[in-house]
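First the structure, in the form of structure tokens, and then the observations on it.
All protein chains but one are shown at their positions in the complex.
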Amino acid sequence: MNRYLRELSVAGALGLLLLAMAIFAPGFYQPQPLLSLATREAPTLVVACGMALVILCRQIDISVGSQFSVCGVAAGLMAAAKVPLFLVVPAAIGIGALLGAINGVLIAGLQLPSIVVTLAMMVTLRQGLNLQQQGVFVNLPDGVQWFGLSQLQGQWLVVAIAVLLTVLLGLALRRLTAGRWVYAIGSDAEAARLAGIRPQLGTFLVFVVMGALTGFAAALNLVQAPQVQPLSGSGLELKVIAAVVVGGVAISGGRGNLWGVFVGLLLLAAIAPALIHLRIEAYWEKAIQGTIILLAVVTDSIRGRAPKHPARSH
Amino acid sequence: MKTPFLRFTAVLAALFAVLSPALAADKLMIGLLPKSKGNGYFIACKVGSDKAAKELGVDLLFDGPTDSNAAKQNEIVENWITLGVDVIAVAAENKEGISTALRKAQRQGIKIVTFDADAMPDARSFFVNQATPEGIGYKLMDEAARLLNEEGEFAVITATVTAGNQREWMKHIEERLKKYPKMKMVAVRPSDDLKDKAQSEATALMSANPNLKLIMSICSPAVPGAAEAVKQAGKAGKVKVIGLGLPSENRRYVHDGVTDSVILWKTEDLGYLTIYAAAALAKGELKPGAKTLKAGTLGTFQITGDNIVLGTPFVFNKANIDQFNF
Partner (left out) sequence: MSVATPTSPAPRAWLALLRRHETILLLVLVAEWLFFYWAGTSTNRRGVVVGFGTLDRQFDILRHTCEIGLLALALTPVILTAGIDLSVGSLLGLCAIVFGGLWRDVGLSIPLAMALTLTCGAAAGGLNAVLITALRLPPLIVTLGTFSLFRGLAEAITRGAVTYTDFPTGFLALGQERALGLPTQAWVFAFAAVAVWLLVHRTTLGRSFRAIGFSPEGARYAGLPVNRRLAFVYILAGFIAAVAAVIYTARLGQAKADAGLGYELFAITAVVLGGTSIFGGAGSVHGTLLGVAAIAVLKNGLASLPIVIRLNAAEELSGVLTGALLLVALTASVIPRIVSRLRPRPAPPVSVP
């Protein structure tokens, strides 16, 4: 039980918030709005899972928001050109994986710092997309929204896919050798190398997976509305990094799990609607989010889960 | 080693050769500077200005910040001074901020027209005044009141809590609200100009306010976002959606009966009129003190003082939205 103390405390915070909502704003609990909100957060959850892998490897990827937009617009343009959906989704995943592979080559292959590489990728991709698309929406043909199913089926399907993916990845991380590689590389790359693991290959693959998951998330976003906005995904990187950190994944790598990330994302996602229900003015939102992130890391340090090398950003 | 470089130079030289005649031509060159070029409001403006530019045979530049940003507007004015355009038409994000750069352009003999949002009066010759913030605010509020029979709760979705024009419009919406005592504004929420975020906000707004009757979006990406939320909630018709937006982004929802009306100050005409005014100014046909201006297919416009006034606002709805393809 002690092993999951950190995850339980986040779950506790979420529980408190939900309890407060039950007392002060019971209107929060209505099935349809909750399902719609959950559907909106499903792509974010998929990206957050990828980010958790990256951070477990003691790396970071701040280009995911731009990757998400590029994949979304590319998939949207394909769908608008009447390419069938069963080809569009793999294409989005493929484009994402390719972008992730570029990051991976630079970071794992050339041993460049991930924060700078992905910073450069973030700016390049975003501005390149602006150059190409000039902010114009991509209108999608009929039959793309909800994979052509009814709205209710579609929403459940999107949420189910995201949760199932999280569970599978979470189990893989615990049970499969590849999963344990990730922890090993993140805890101590040198020790991992001595134990016969290839840290560079592992890191490269993690970035490819990150990109593929981002592409898949963009596809899950694509099917939720009859149009795609090129700006969608801007700011996504901060949201998922916050969810991962609040969920108890140590930024210094090697510690944390996907259950925590799942609960962390739920907590952060619940704040905006909770503020609306509690009738708190919008301009406090960013300040509250910042405080929650700081609180999460402060509790980490008090619990003694602080990184071995404080004051280093990596 | 040398060949690729030579080839690169050759390509560059060819590009110069192709573009330089266009630069040196006797055509008038007009720069149109919106507050933010990705915004539907200004994309519509561009459609109209392109049309006018074609009719008049002028060379049109259209560039602006990707987000509303006063500092970047100044830099674009500097660029256009470099190019030596004849007229700069600008929708000022910040009155004082842009005026220094505009005065510098005037000193170089460049004529200045403002549209949509004015600069300091001494930094421009004319202001093409289509929709005062008051006009937009009042029209939105009146349209909301008309749809709700002047009674009930409504919520507003904005771009960000800091955007200048949004705050201006909010001020006038609140002012006009006093005329309708039975209407109540329950919340104002930001969407960061993101359609997806607007959708989440609208969903939560509806569940938090069961008596909500209408959602008013005052930034263009939020109108389809709010409409999608209403559609998913199965509340089409029960919760009405109105806002400032583009026909192309909202056509589907208007036809589905989710979005009731999209209000646009026919910015297409605004762009058209602005280019006609700019061209007339450069040719010396429009001088201070003029009383009227003839603008192509739109006819003749009145000038009061140094304000060229564009007519009435425009409401897109089921009946007419298919006539517009921008």
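Each chain carries a letter (A and B) given by its place in the written order, and its residues are counted from 1.
Criterion: a contact is a pair of C-beta atoms (placed from the backbone, for glycine too) under 8 Å apart; a residue touches a chain by one contact, two chains touch by 3 or more.
Fair warning: this is a prediction, and the values are worked out from it, not measured in the lab.
Undergrad: Can you say which of A:L14, A:L34 or A:L119 touches the chain missing from this structure?
TA: Selected residue, touching the omitted chain: A:L119.
Undergrad: Given that one chain is not shown, which residue among A:V10, A:V46 or A:I60 touches it?
TA: Once the missing chain is taken into account, the touching residue is A:I60.
Undergrad: Footprint of the hidden chain on chain B, which residues?
TA: 15-16, 19-20, 22-24, 29, 37, 61-63, 65-67, 69-72, 75-76, 78-84, 86, 94-97, 100, 108-109, 160-162, 164, 167, 170, 190
Undergrad: Please identify, in ascending order, the residues of chain A that touch the omitted chain?
TA: Touching the chain left out of view, chain A contributes residues 60, 106, 110-113, 115-117, 119-128, 130-131, 238, 241-242, 245, 251-252, 281-291, 293-294, 297-298, 300-302, 306-307, 309-314.
Convention: only the chains that are shown with their structure count from here on.
Undergrad: I'd like the Å distance between the centres of chain A and chain B, where a centre is the mean of that chain's Cα atoms.
TA: Centre-to-centre distance between chain A and chain B: 34 Å.
Undergrad: Of all residues in chain B, which touch chain A in the complex?
TA: The contact residues of chain B facing chain A are 37-39, 43, 66, 161, 187-190, 192-196, 199-201, 203-208, 210, 221, 224, 228-229, 231-234, 248-249, 252.
Undergrad: In the complex formed with chain B, which residues of chain A make contact?
TA: Within the complex, chain A contacts chain B at residues 25, 27-28, 30, 32-34, 36-37, 40, 130, 134-137, 139, 151, 155, 221, 224-227, 229-232, 234-235, 272-273, 276-277, 279, 282-283, 285.
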